[in-house]
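One chain of protein is taken out of this complex; the other chains stay put.
Think of it as A and B in the order they're written, each chain with its own count starting at 1.
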Amino acid sequence: MPGKDGADLASTTALPEPLVFAQPPDFAAFWSIFRENRGAVFGLIVLSLVVLCAIFASFIAPYSPVEQFRDAIRAPPVWAGGAWKFVFGTDGLGRDILSRLIYGARISLFIGLSVMGLSSLIGVALGLSAAYFGGGVDIAISRLTDVIWALPSLVLAILIIAIIGPSLFNTIIAITIVYMPSFVRLMRASAMAELSKDYVTAARAVGVGPLRLMLSTVLPNCLAPYIVQAAIGVSSAILEAAGLGFLGLGAQPPTPEWGAMLADAREFIRSDPWIVTLPGLAIVVTVIAINLTGDGLRDALDPKMRRS
Amino acid sequence: MKSSKIAMCGFTAALLVSTAASAKTLVYCSEGSPENFTPAINDTGTSFDAARPAYDQLVEFKRGTTEVGPGLAERWDVTDGGKTIAFHLRKGVKFNATKDFVPTRDFNADDVLFSINRQWKPDHPYHKISGGKYDYFNDMDMPNLLDSIEKKDDYTIVMKLKEPNITILADLAMDFATIQSAEYADYLMKKGTPEQFDQIPVGTGPFAFVAYQKDAVIRYRANKNYWGEKPLVDDLVFAITPDPTARYAKLKTGECHFMIAPRPADLPEMQKDPTLKVISQPGLNVAYWAFNNLKPPFDKKEVRQAFNMAIDRDAIIRDVYLGAGTKAKNLIPPTLWSYNDKVPDYPYDPEKAKAMLAEAGVKTPLDIDLWYQPVQRPYNPNGKRIAEMMQADLAKIGVNAKLVTYEWGEYRKRLQDGEPITAQMGWTGDNGDPDNFFFLRGCAAARIGGQNIPKWCNKEYDEMLVKARTLSDQNERAKLYQKMQEIEHEEAPDMKLAHSIVYETMRAEVSGFKQSPLGRHEFQGVDLKQ
Partner (left out) sequence: MFRYILRRIVLTVPTFVALMFITFVAIRLVPGDPVEVRVGEHGISPERLAMFRRQLGLDQPVWKQFLDYVWRLLHGDFGTSLSTSNPVLREFLTLFPATLELSFAAMLIAVIIGVPAGAIAAVKRGSAYDHILMAASVTGFSMPIFWWGLLLIMLFSERWGLTPVSGRIDLIKYYFEPVTGFMLIDAALSDQKGALLDALHHLALPAFVLGTLPLAVIARMTRSSMLEVLNEDYIRAARAKGLSPFRVVGLHALRNAMIPVVTVIGLSVGALLSGAVLTETIFSWPGVGKWLIESIFRRDYPALQGGVMLISSVVILVSLAVDILYSVINPRIRHAR
């Protein structure tokens, strides 16, 4: 699956050399570095547009995403000789594709952000515990992540969906479980590197409690690579959700999820190709925008990893 | 060891000769891998189609019809008021050889006994091989129907029934009653590999099995000595291609000559293409929307009738079936004998439906569950899309439908248990007898776990259903069935949605294919014009 590989990219490059970060950079410095990366700025602009679409969907979209225009089933888009009434045409049930794509942004971003939020939280909790307690806890957590890691991500996600049933919410759960290991591993590795440093030994010596030590001292210092990983995680989650939607195991009808829209329309790939092409394009554009922004974040937060 | 190697070389060489440029190879793009090659233990059309070239039955459906004619039995006598049938077997019929088995004797009564007894007798040595699941044999109620099967001599089989049943011959023409080689079975049992029996088919059919690679290809070569209608091509190849778009593309490039199940969306383009030929026929099937007659408000006839008027079925047939279907008003399709065309149809009238609901004391907005089929079926091209259209129509009469589905096995089980309040379902005929449809609304099937999904039990209807089974005069039976269709219309246990139209697409050079109302794909008598 594309996602996991993207995640691999970040984790493998970040793992061997723990980062040195005395202080989090301030925003102005961050922005001046971020601005240098033209791709990232472009990505951020596109991403902002997608986010705006998602937030203001009900104002921007010309129609309701579920309204069926029975007299305009599979109307072609404007550039294929269609009317301006349906700019991007309509789908197999006569629903306006533009409206569905706009509302779909909401669904996809929601999935991406929820997965990122959930798996980072779990990642912090498990990763820090493994690093701090070591021994049995570490082994148990590491084995768990190893097993999840060994299963091809899509197969595992499908297996989970098969157990808990397909729905938008369950998609989030399944993908969270699939992506959790990369967060746990990253957090564990950076935390272990931090724990061996002098300042931690010093803090321990003056009697700082374990919870406080982990959360207020170690965690902030491991955060930079983690944020980069999380940013990339959003795009991976969106791709994975689209893959599940494509197999009919994601959000259920009439939810306008992009992957499901694509799968629903697959039979029209020859006769009315735009119904298939447009949702795919929406996925690609959004995911590229997030990945470019993620690159910029990496440059700005993590000077060692800069693209030079 | 050595000799078998030489035999194998010879076999391969023979193949090479037969696949030389002059040989005619017919490639059929099929939709999936067969579970195995013994129809008795399967229940999907895919597996039946894959094994059918290799086999024959005692009696057979004439190609392209539901009419039962002679097969491995040349003729049969029915005596004892329909309770005894004597089958006179065809002489000189050879089984096809395979790579490691060469038959030494012709087909005879032992093969018939083997094929039926394997499914019937739990102590039969082959009964438990490959799972021992004989769905069709049991579904057709054979264990309760059969009294005895005996071999009178090598070419006569006498079958005794517990009571006369008019549908037995049609049952025996179905794939589960395929005749396999008893000699081959013994040979494998001695060799210690009986499960191979269901993987490499040895039969008397028009084609001889050559090889099978899962998810890729099945190869057959013509049986030039076939007793019946001769195969006209030298090789028959099943190219397993699950995606309909890929099948279509392969058909266009000539990688295959015939494809199963074209997508309705592709049909207009296919029909315009001069290199292709598209034929169609109404399918022997029905799609319906069942109301649970035991649960309010659907225990009221008026409510059920109102829901029948609430759905714009014409729109569904136009936009989901894409024209590949006809609106249904009876349980049986119009092509089946006893179809009652005088039964009126419910019109699409949301205003009247709304009024009837109010009259029946139903308060709107009403919340109901609408279960939709998770998989494509011959009678239902897209359960989800149909459900989404129904949902929109129902909203117009003040009904909020929540869409629900389950994995197919689970879905069916819950429907049979009477769980959903409304659900999509359908049926495909097995043997061309109306009883094979009408039993779906009989009281016996209305039990929990039974096939009567609306759980509707009407005494008058049920009595006629049972009576019709004992009559041998088709006109008498038809009269009963026509009356039953009137009752069903009035009582409206469900909404009849559609009978699909089945399309077959092939390259223009294919000739002689006859479309089967039973959805069978048979390639004897099919030729390629060069």
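The rule we apply is simple: a residue touches a chain if its C-beta (ideal position, glycine included) is under 8 Å from a C-beta of that chain, and two chains touch if they have at least 3 such contacts.
Quick caveat: nothing in here was measured; it's all calculated off a predicted structure.
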item	value
Sole contact to the chain not displayed, among B:Ala249, B:Ala358 or B:Ile487	B:Ala249
Residue, one of B:Lys62, B:Lys295, B:Arg412 or B:Lys483, that touches the chain absent here	B:Arg412
Residues from chain B at the interface with the omitted partner, ascending	12, 15-16, 19, 25, 27, 35-36, 41, 43-44, 128, 130-133, 135-136, 138-139, 195, 198-199, 211, 213-217, 219, 237, 239-243, 245-246, 249-250, 252-253, 255, 406-410, 412-413, 416, 425-428, 449-451
Residues of chain A (touch criterion as defined above) contacting the omitted chain	1-2, 4-6, 8-9, 12-13, 16, 39, 139, 143-144, 146-147, 149-155, 158-160, 162-163, 165, 235, 239, 242-243, 246-247, 259, 262, 266, 269-270, 273, 276-277, 280, 283-284, 287-288, 291-292, 295, 307-308
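Definition applied: only the chains that are shown with their structure count from here on.
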item	value
Centroid spacing, where centroids are CA-atom means, of chain A and chain B in whole angstrom	46
Chain A contact footprint on chain B (complex, rising order)	244-245, 248, 263-266, 268-269, 312, 315, 318-320, 374, 384-385, 387-389, 391-392, 403, 405, 407
Sites on chain A touched by chain B in the complex	66, 68, 70, 73, 92-94, 162, 248, 252-254, 264, 266-272
